[in-house]
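Questions regarding the structure given below will be posed in turn.
The complex is shown incomplete by one protein chain, all other protein chains being positioned as in the whole.
Then we have chain A:
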Amino acid sequence: MNSLIIRRNLAESIKRLKLSQRTLCTDAAAKVSSSNGAQPGNGRVAQPNFANKSNPYDIAIVGGGMVGMALACSLAKMPLTKHLKVAIIDSNPAVSNGLSIKKEDPPDPRVSTVTPSTISLFKDIGAWKYVEQNRHAYFDQMQVWDYTGLGYTRYDARDVHKDSLGCVVENKVLHSSLLSCMQNTDFQKTIYPSRLSTMTLQPRNLSMGVGSTSSGLNEQGNLAKLDLIDGNSLYAKLVVGADGSKSRVRELAGFKTTGWSYSQNAIICTVEHSVENRCAWQRFLPAGPIALLPIGDNFSNIVWTMKPKEAADRKLKAEDEFVKDVNYALDYGFGPHPMSSTSGGGGIFSLFTNANLSANDCFKVPPKVLKLASERMVFPLSLMHANNYASKHVVLIGDAAHTVHPLAGQGVNLGFGDAFALSRIISEGIAVGTDIAEVSLLKKYEAERKSANVTMMAILDGFQKAYSVDFGPLNVIRAAAFNGAQYFPPLKRSIISYASGDQRLPIFS
């Protein structure tokens, strides 16, 4: 409590001080609060009546998950946004108290494949060093193939002169890294350990204020009021919905969505091998793809898509039966292994083939799974896209704006892309004195992210559709597409770049 009062008083006095003294005083404030040692966990937890109408927040982030915290960290790090007063609303105790991760625990099945571009954004805000302190697995190879035995593609980071194609990280590691990163800033944030109940966005009509009733508009007209389920309420200029695919913010703000469910479920679990896996594997099966992602040590993560009925059955199967199924799905059934062009299967694509196709480019068999290392979780698959991401006072980021097929582990990268784009656009707006809740500013974010997200969603959805049919000629076309990607180097390079998070369309780069 003491530290809170001191910080508030200091904050007010800082405002009165001249620019030159500003940084010094902020440092002092940080020292005062940390020397008191009373700071609980990851920052201040809201006190009732702390933020009233006359003292509103600049930004209220609803949802302190990976994407919400990435936004908060990014805002905290940029010179033009670090002064903003931010509220984070999340009932997850980890957001208030931090998250402790034991390295010896087996990996959590909820993992994300972060692309090199996400990694560089994490490095920019200083969060990647915390990821590296925990379990993570870079992979420099990727093999995608097809059950028909007709086509395969193998990617190597060296093809695009990169060290890795990405890194597989447990979601809890990403989350805790962002929380640790946030803890080490003097950002003015308040955490509300609750959930959003209602939101009031006072519509503003200027013409009514003109003339006789010019007092008809008051200061609150420019704020959004958030009521929480614990009875607290707060005011903010801008509300960011980072509250996931079932976003309450999206619902309350009335954003419409487009989407469909795939009538497919994914089984997610952690498995153990006898050797370390350094490659991301994905095999397309008639019922859906199975992916085997390295997660560090001898562990891998499985994302296996299938019909809901099958998923329910497999979840209940005995462990050794399930492991047998996984190994079968990764290697057996349906025909021979795809042949590499060195043994003469290239056809017309051999025209483009590099003469020096390395041994790494040859088809390989994924490592055998020895045993299950976590529980099996089942998630339904769906695609959802909000028709708009922004309106006056409200903006959506991450899964609140779009959920995708988890096919290439791109979902969270799109969300991080949203978070960093939004913080950059807010910063650009502040540079030129724009009101951060101004629709025209938020629409800039929407325009930038919508095109990136829709493109990725269309590609993933296309993959999904292409593989949900088992039909002879289509199989050949798919295989041709794979072979094209494998043997035509420019296409291969642009696919890898795109999958690594470069915002360019494949082929047209």
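Remarks
Everything that follows uses one rule, which is that contacts are C-beta pairs under 8 Å (C-beta built on N, C-alpha and C of every residue); 3 or more make two chains touch, one makes a residue touch a chain; residues count from 1.
One rule holds for everything that comes next: contacts and distances are computed from a predicted model.
Its record in UniProt calls the unshown chain "Ubiquinone biosynthesis O-methyltransferase, mitochondrial", which is the match among "Ubiquinone biosynthesis O-methyltransferase, mitochondrial", "Geranylgeranyl transferase type-2 subunit alpha", "AP complex subunit sigma" or "Ribosomal RNA-processing protein 42". Taking the complete complex into account, A:N222 is the one of A:S91, A:N171, A:N222 or A:S245 that touches the chain left out.
Only one of A:S382, A:T434 or A:T455 touches the absent chain when the whole complex is considered: A:T434.
With the whole complex as reference, residues 18-19, 22, 54, 79-81, 83, 204, 206-207, 209-211, 214, 217-219, 221-222, 237, 428-435, 438-440 of chain A touch the missing chain.
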